[in-house]
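Every protein chain but one is kept in place in this view of the complex.
Letters are used for the chains, namely A and B, taken in the order the chains are written, and counting of residues starts over at 1 for each.
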Amino acid sequence: MKPSGRRVRSLFFIVGLSMLALAGCDDPKYMPVLSPQGPVARSEYYLILYSFIVMLLVVLGVFVIYFYVITKYRARPENKDYVPPEIEGNTKWETIWTVIPIIIVIALAIPTVAVTYKLVKPPKVEAATTAAVGKSLTIDVISEQWKWVFKYPEQNIETVNYVNIPAGVPVNFELTASGPINAFWVPALGGMEYAMPGMNLKLWLEADHPGTYQGRSGQYSGRGFAHMTFNVNAQSPADFAKWVQTTQRTAPKLTQQAQDQIQKPGLLNKPLTFSSTEPQ
Amino acid sequence: MNGVVNWAVHFFMLDEGPLIWLSDFLIGCATIGIIVALTYFKLWKWLWDNWLTTVDHKKIGIMYLIAAVLMLFRGGTDGLLMRAQLSWPNLHFLTADHYDQIFTTHGTIMILFMAMPAIIGFFNVAVPLQIGCRDVAFPYLNAISFWLFFSAALLFNLSFVVGGSPDGGWTSYPPYVENFFDPGPGENYFLVALQITGIGTIATGVNFLITILRMRAPGMTMMRLPMFTWSVFITSIIIVFAFPVLTVALALLLIDRDFGSHFFTVTGGGMPMQYINLFWIWGHPEVYIVILPAFGILSEVVSTFSHKRLFGYSAMVVSMIAIAILSFVVWVHHFFTMGAGPGVNSFFGVSTMAIAIPTGVKVFNWLFTMHKGRVEFTSAMLWAVGFIPNFLIGGLTGVMLAVPPADYQYHNSYFLIAHFHYTLIGGTVFGVFAGIYYWWPKMFGVLLDEKLGRWHFWTFMIGFNICFFPQFFLGFMGMQRRMYTYPAGYGWGIINLISTVGAVLMGVGFLIFVWNVLWSARFGQRDTTGDPWDGRSLEWATTSPAPEYNFAIIPTIKGRDAWWLMKKTGESINGPKGVPFRPIHMPNNSGRPIIMSLFFFIAGGGFIFQWWVLAIIGLLGVLVTMAQRSFEYHDHHYIPVEEIERTEAAAGRL
């Protein structure tokens, strides 16, 4: 956690009344969006922070004028005979409050566009970790009603309702859906993207450190939608490689029966693991 | 026999538990109560002659507003049910299915059956009076618009107790809402009801566009229009160009569901994204359709109660035009997460931020209207003054949402929920309440009570902020919209509980308002002058309520704030003394609009339940009523001079 982040987070708490303290929200796990655990979430977090500060300045500025005007010019018995002047407008002032917002919008637009373009590319990787697992990892994500299926095409592994990734390696999630639209969201690692039938959208995410981060669906898809959560387990590259090997050796093959079970609308009791991605 | 009983039990949803039974009971009681009361007091003829067949814009406006308040109650009840369910982790007060239906009806009703009729109600109440004419351009069409909206609202609300409510969200994204995933009549209710009210809304748009373009009193140039009328003019243009897009989106989805085509299905080459695009090409202009008139109301109220001319009139007009244009080029910001590519997302992100510029101009102009004024905090003004900070928070969080990478984190979260409630409640609802307190004497000849009005404002305003401010934090904590429950351990419970308390307080505020209406009807101060606020625009020149023909003699306008100028120069609204009245040409009442909408209702039922005989009967009925209208030649009458003299004399205006 960078210090500037903590400062703004405490600012949020002041604004957000003491109720947040009541809820014990200073624990990072409660505010995943504001405690980014990877480069993607971090660049989004900085934009959130930046836009929040800019907007806060605007709010404060307007509030000062607002309270000044409504207290100073309030009708009182003393000013009963005051007849307000008929003012048509004031070109100078009107120009000022047109130009200032334009400047603010430009100031906001530049980093916005830069980051928007940056996020379609994989995050930069540290050299040390690339050696262990390779440059990046591709995982196909399919949203079923109402579960998440993760296929590792290169490793020939399929997991349901959890996904293991190596920390420090950019992961390319390729999102699709077998039915209704869902959104794949791991707030601590980065923003969401839709999983849609007949489409294949890319989402780059990366975890800084090993750890477990919760993900969920961000797009309503029917009665089981609220339960569409999954864990993202970031492991050290070595642990990840070990997990891949163990799984390939010990996990059962995906059977047609299991496949049907996954595709049938409903919830699963526990996460599943298979050592093949196509039903045998 | 058993089969029929089972079918009926399922059809009338008697197997769905006590919530439905209670609703059935209440609906039954209310219906019987209304019928008995009307019969006992022999009011059927009065109701038919004065209200159901009226083409008078003032009465149509009042009916729109009554319907809007009823729908606010319905939508608010839905909201309270949702807040009750979410107030603590792991509550199962509602099942997932019921919760899904309730958030869908909440959103749909609030936008299309509450905000729209409230706004259009004020179009009707104020615009013809403000521009100095005797009715809208097409009074008969105006009645059709209202009754189409009314039958659509009835149809939509019927879904709660007959056949099942829609459960796809008010945006109803396919492919979830296709038959394969979401069978049953629920979603059809959504599609058909919105289609019917949409047709009525397009007619309203055409009507007010022509009214304002062509029916202004002599001397009332465009740049002398009251700001509310300007906002209606621009809104009408948006309606005319945005609503047909909704018509298409809904029609294609209904064709998919009723006839098995493949527009938005998963199989057969369907493309769900096309619906999402069409929906928001309408959907984003739609939010400006409900906010621009609220801006207009605010401009009137702020200027009236600051006793000062509206600051920066031309800038206000230009900024509304800019907002209208921009509103058509920002729709993608509703789905930055649909993978449109960085170029597209950047363009729509920046165009969305650009809307803040004209909106900011408007906020500063309101502040500078109050500057150097003498600001009287009446109830209407309280709502207007409350509008500014609340809408500001809504608008600026909107700018935060317009940053695509940040939106990837906010999308569909409670941050978004908080944002649009700040704009729609802090903006539209506050504006509508301001309008209600402001124009109430003009509508009914009686003022709403100021003390109750203050209580109403403060409970609602405080409740609103307690309800929605915490939701910004829920968004950062990862809570998504449309979750019917959530487990403990995320720290969401206490914040949701606070939010629910706020929602209850808003409910209390609403009840105070209802009490205020009832109390004032009996004991409220009568408005005998027609101008209780020392108003500036022409509607305050008429009596309260205005006579059927609005103006005995059409006034000649000499400048902006026409009535204010007349008062200053001591002119009478009926012109110089001795100008004789002439017979006034007025449209006849007609029962056909309500009958036509009944046929729309029948046809709608046919499309919902796929009972094609019913659909054909309904559509034929519509065609026949249209043909009858085509052959109707005697649809106007003259109000004789004696009657005008009598009316004006009774108002002391001779």
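Going forward, contacts are C-beta pairs under 8 Å (C-beta built on N, C-alpha and C of every residue); 3 or more make two chains touch, one makes a residue touch a chain.
Note that contacts and distances are computed from a predicted model.
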Chain not displayed: protein name in its UniProt record ("2-oxoacid:acceptor oxidoreductase subunit alpha", "Quinol oxidase subunit 3", "Probable glycine dehydrogenase (decarboxylating) subunit 1" or "ABC transporter permease"): "Quinol oxidase subunit 3"
Chains still shown that are in contact with the chain withheld from the display: B
Hidden-chain contact residue, picked from the options B:L213, B:L511, B:V579 or B:I616: B:L213
Listed residues B:G3, B:P18 or B:G269, member touching the removed chain: B:G269
Residue in contact with the excluded chain [from B:Y99, B:F122, B:F138 or B:F387]: B:F138
Subunit B residues touching the omitted chain (full complex): 132-135, 137-139, 202, 205-207, 209-210, 213-218, 221, 240-241, 243-245, 247-249, 251-252, 255-256, 259-263, 265, 267-271, 274, 278, 281, 549, 554, 582, 584-587, 623, 627, 630-631, 633, 636
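The rule we apply is simple: only the chains that are shown with their structure count from here on.
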Distance between chain centroids, defined by C-alpha means - subunit A, subunit B (Å): 34
Of subunit B, residues touching subunit A in the complex: 96-97, 100, 169, 173, 175-176, 181-182, 266, 271-273, 306-309, 311-315, 335, 337-339, 341-342, 345-346, 349-350, 353-354, 356-357, 360-361, 363-365, 367-368, 370-377, 385, 388-389, 392-393, 396-397, 399-400, 403-409, 411-413, 469-470, 472-473, 475-478, 480-486, 490-491, 493-495, 498
Footprint of subunit B on subunit A - complex, ascending: 12, 16-17, 19-20, 22-25, 27, 30-34, 41, 43-45, 47-48, 51-52, 55, 58-59, 62-63, 65-66, 69-70, 73-75, 79, 82-90, 93-94, 97-98, 101-102, 104-105, 108-109, 112-113, 115-117, 119-120, 145, 178-181, 183, 185, 187, 190-194, 196-199, 201-202, 214, 216-226
